[in-house]
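Following this message is one structure expressed as C-alpha cells.
Heads up, one of the protein chains got dropped from this complex, but the rest are sitting where they should.
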Amino acid sequence: MVVDAVILGAGMHPWGKWGRDFTEYGVRAAKDALAEAGIAWTDVQFVVGADTIRNGYPGLVAGSTFAQALGWTGARIASCYAACASGAQALDIARTRIMAGLCDVALVVGADAAPKGFFKPVGGPGDPDWLRFKLLGASNPVYFALYARRRMELYGTTQDDLAAVKVKNALAGSLNPNARYRKAVTAEEVLASPMVADPLRLMDICATSDGGAAIVLASRDYARRLGARDPVRLAAISTVTPTFPNTVLELPNFATDSAAAVPPPARPFRSAIAHAAYEEAGIGPEDVSLAEVYDLSTALELDWIEDIGLCGPGEADKLLRTGQTALGGRIPVNVSGGLASFGEAIPAQAIAQLCELTWQLRGAAGARQVEHARIGLAVNQGLFGHGSAVITTR
Amino acid sequence: MVVDAVILGAGMHPWGKWGRDFTEYGVRAAKDALAEAGIAWTDVQFVVGADTIRNGYPGLVAGSTFAQALGWTGARIASCYAACASGAQALDIARTRIMAGLCDVALVVGADAAPKGFFKPVGGPGDPDWLRFKLLGASNPVYFALYARRRMELYGTTQDDLAAVKVKNALAGSLNPNARYRKAVTAEEVLASPMVADPLRLMDICATSDGGAAIVLASRDYARRLGARDPVRLAAISTVTPTFPNTVLELPNFATDSAAAVPPPARPFRSAIAHAAYEEAGIGPEDVSLAEVYDLSTALELDWIEDIGLCGPGEADKLLRTGQTALGGRIPVNVSGGLASFGEAIPAQAIAQLCELTWQLRGAAGARQVEHARIGLAVNQGLFGHGSAVITTR
Amino acid sequence: MWFTVEDGLTYLVGTQCTACRTVCFPPKTGFCPNPRCDGEQLNETRLSRSGRVWSYTNSCYPPPEPFEAAEPYVPITIAAVELDREKIVVLGRVKDLTVADLSVGMELELTSEDGVWLWTR
Partner (left out) sequence: MWFTVEDGLTYLVGTQCTACRTVCFPPKTGFCPNPRCDGEQLNETRLSRSGRVWSYTNSCYPPPEPFEAAEPYVPITIAAVELDREKIVVLGRVKDLTVADLSVGMELELTSEDGVWLWTR
C-alpha cells in the first residue's frame, strides 16, 4: 500500500530584483505556504532546502538556513543542489520521506538572489565552466541559440514564431501577481529588441531574478486529519539522468558524447525526463490539462512542447500559431507567464512551477485560471545532466 | 509493512594526501562497493552524491559527477550538502527511497580532496564564516579547544587523558589499511607535539585528507534475490537539527542562542542526534557493540561517548582509563582509527564510518575486528546545525 | 561593529524581539529565531557588559587571513563568556591575559580596541 503525498500549501515571494538576502524570500514563501496549509512551523517534521550556490557555502546551506531563520525546532533537514532541477529534487526528497512513512508533513523551500547580466563562471582556471567562457566565449544564451537555430533550419520555425511565444507568455504573466514582468508586449517590440545570440533577441531570453517559493507536503492521512478535502496529489517526480551517449550538446560542455561505439538511446534526454514521470503517474501526454515548461528561451518552449509529447517533433509551432498553447487553448503552456515573465531564480524555479500547478488544479489561479484543470505537468533542465518532471493530479 | 534497507557492499579509496581529483577517489570507492555487492554499475537505479564544496560549483555536483564518470545510465540522482553530515544525509536520501518502494538498489558516494592546513573561510566579507576569522581569529581548532578546556575544568579530564585517546586510536588505525596514518604513537609523542589551541596539541587535532567512500544499499528483497544472506541492516539514520535555544557554542557562530525567553531543551544537540537514531532503531546505548564517533579532537571523542549515552556526563575518562573503549574492551570506540588516523575528507566521512560498521558487523574487519559485533553506531556533527547518527544491526 | 562605546564603556549591541523578548547576538534582521514566535520586529539592544567565562583557549599559530596577525606573532587569547541576564555565551578575544590567567567561571568585562570588542579583567 503506497502512501500518497499531497500538497497542503504553496507560497511564493514575488519575483523581482529586490537586492535583499535570499533567506528573506525563502522564509516569506515558507510562511505563506504554512499559512495556506493551516499548520504551524513547529508542526513541520522535515525541511528540505534547494541550495543557492553562487554565494559560497558558509551559512548558505539552504535547509539549515531556512530552518534556523524560522527557528530551530529539532526538525530533520536536507539540502540539495541540482542546478535548475534543485527545487524538484528537494520536492522528491520530501515526497519520498512521506511515502516511506518516515514523516507526515514536510516543508520544501527554494530562494535565490541572482546577480545581474550573464551568469559568470564560478570556478577558476581548469574548471570546465571557466574554460568554455575563456576559450569559446560560450555564455548560456549561445547554447540556447544553437538549439533555436537548429530548430529553425530543421522545422521552419520563424522569428515571428519565437516572438509569438514571448507575446503569449507576457500576456499570461501580466495576470500573475507573483511575476516580475507584468506588462503585455507586442511582436513588434520583441522583434525590435536587440539581438543577443542570433536568432535570439533580448526578449527571447529569460532574465535572472530574485524570488522564493515553498510547498508544504503531507501524507494523505495527515491532510485528511487536517480537514483538507480533495488535496492536489504529487503523483510523480522524475529526476533521471541522460543515457550514454547523450548526443545533444548540453551546457557547459564542449562536445557531445560520441555515438560511434554505442548507439544513442531511443529517447533523447529531455523526452526521457518527462517519460519517466508519465510512467510513474500512469498517465500520458493526452491526459495533461496544462504544462509549465522551462522557457529559458522562446525557442526552448517549442522544443519542450514536443519533448513532453504534446505534439510530434516540429509541430509545436502549429500548436502555437493556432492558439492551442495559449490560455483558453486546448493545452495551455506556461500560463504562469513562464521564465519569460519571472526570470530565473534557480533553486526556487521548480518549486514555483509546482505552486502554479497547485493553484491551477485547485481552481485558485484567478484571471489566468485554466478551465477544468485536472492534471498538471512541469519540466525543466539544468547543467550537469540534471532535469526534472513533476506531475500533479486531482 | 516497512521495507528494510540493507547494505550490499562497501568500498573505500584509502585516505591520504594524494593530490588528485576527488572524482577518482569516489569512482574507485564506488567500483569497490559495487564489486563487493556483486552487481554492475548499470544495475544501480539511484545515485546519491555527498557534495564537496570548496572547489566552486561547476562540474562538481557530486551525484552528477560520479554518475557521469561511471557512465550515464539514466539512473536518478541526488546531491546533498550538510557539512560533516553530508554523507549521512546522502545515505538517508537513498535509504528513504528504498523504504518508499521507489527503488531497489542505490549507490551512495562521497569523496574529497582537501586543502592543507587550517580550513580557510570560503565566503567573502560580510559572510559569517569570514567574519569569525577576521574579527576573532577563531579557526576550527579554537572551537574544539573551548570544548576541551571546559571539559577539563568541569570533569577533571587531563592532558594525559587526551593523549591516551590519541594513543588508542593510532593503535587502531595502524591495523586499518584504509587509514592515512598507520603508525602507533606514544603518549610522550602526543604530549611533545606543539600546542595549537590550548589545551589541544597538534596530535590531538585531526588533519584534512583526501579520500573516498561508497555504499551500495538495497531492499531486503533485492538482497535476497541476489543471494545475500543475513546482510547488515541500516536500521536508523538521524539528521535532526538543534532545538531553540541551542546553548552550546557551535562553529562558526559568535554566540549561542539566548535562553532568556525560552528554556533550553531537555537534551542538548549532540545527545538529541543520537537519541533520535536510538528511537528509530528501537534500541538503547546498552545494546551497542561498537561506536564510531567524530573525534575532530581527542577531547571531543570523550564528549561524544557521553552524548551517545555509553556512560554518564564526565565518566568517559574512566571508560578510557580502564581500557573499555579500546579494541578488546567492553565498548570499543573508533576501532577504525577514527579521524585521528584518517583525517577529515568531509563528504566521505559519514560514509566511511558506515563502511567500518558494515565490515565489523560482517566479521570482516581483520586485525581490528570487534568480537560479537551485532549493533554499530556512528555519529558526527558539522557546521550550521548539521549532525548525524547511523545505526546498523545484524 | 556590533558594539558601541559610551562614556568609555563598551557595550555589545544585539537585537531583541519585541514579541517574545528573545535576544540575539550578533544583531539580526528579519525573523525572530524563536520557532514559536512570529515576531519580525527586532530592535537594537545593549547586552550586559560582564559575564563569567564559559571556556577559553588561545591560538598558538597565527590564524589564517583575513585575520591580521601581529608580527612577530604573540598567541591571541579567546574566551567564551556567559552573560547572566541574557543567558547567552559570546565569543571574543581577550585583552592582556593569557590562558594561564583564566579559569571557567571567572568574571570578565567588555572593552574594545581597533574596531573589535574584547574581554578583559
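The first chain written gets the first letter, and so on, giving A, B and C; residue counts start at 1 in each chain.
Here is the rule we use: contacts are C-beta pairs under 8 Å (C-beta built on N, C-alpha and C of every residue); 3 or more make two chains touch, one makes a residue touch a chain.
Owing to the predicted nature of the structure, the values given are computational and were not obtained by experimental measurement.
**Student:** Using the touch definition from the header, name the shown chains in contact with the chain that isn't displayed.
**Tutor:** A, B
**Student:** Tell me which residue among A:A138, A:A316, A:A340 or A:I375 touches the hidden chain in the full complex.
**Tutor:** Touches the omitted chain: A:A138.
**Student:** Which candidate, A:A197, A:I305, A:L319 or A:V333, sits in contact with the chain we can't see?
**Tutor:** With A:A197, A:I305, A:L319 or A:V333 as choices, the missing chain is touched by A:A197.
**Student:** Out of B:W15, B:F46, B:W72 or B:W130, point to the residue that touches the absent chain in the complete complex.
**Tutor:** Of all options in B:W15, B:F46, B:W72 or B:W130, contact with the hidden chain holds for B:W72.
**Student:** Can you list, in ascending order, the chain A residues touching the missing chain?
**Tutor:** Residues of chain A in touch with the missing chain: 117-118, 120-121, 125, 130, 132-139, 141-142, 145-150, 153-154, 194-200, 244-245, 247, 249, 253-262.
**Student:** State which residues belonging to chain B touch the missing partner chain.
**Tutor:** Per the touch rule, chain B residues meeting the hidden chain are 21, 23-24, 27, 41-42, 68-73.
We take it that only the chains that are shown with their structure count from here on.
**Student:** From the mean C-alpha coordinate of chain A to that of chain C, what's the distance rounded to whole Å?
**Tutor:** The mean C-alpha positions of chain A and chain C differ by 43 Å.
**Student:** Mark out which residues of chain C touch at least two other chains, giving numbers and ranges.
**Tutor:** Within chain C, residues 33-36 contact more than one other chain.
**Student:** Residue numbers in chain A touching 2 or more other chains?
**Tutor:** In chain A, 68, 71-73 touch at least two other chains.
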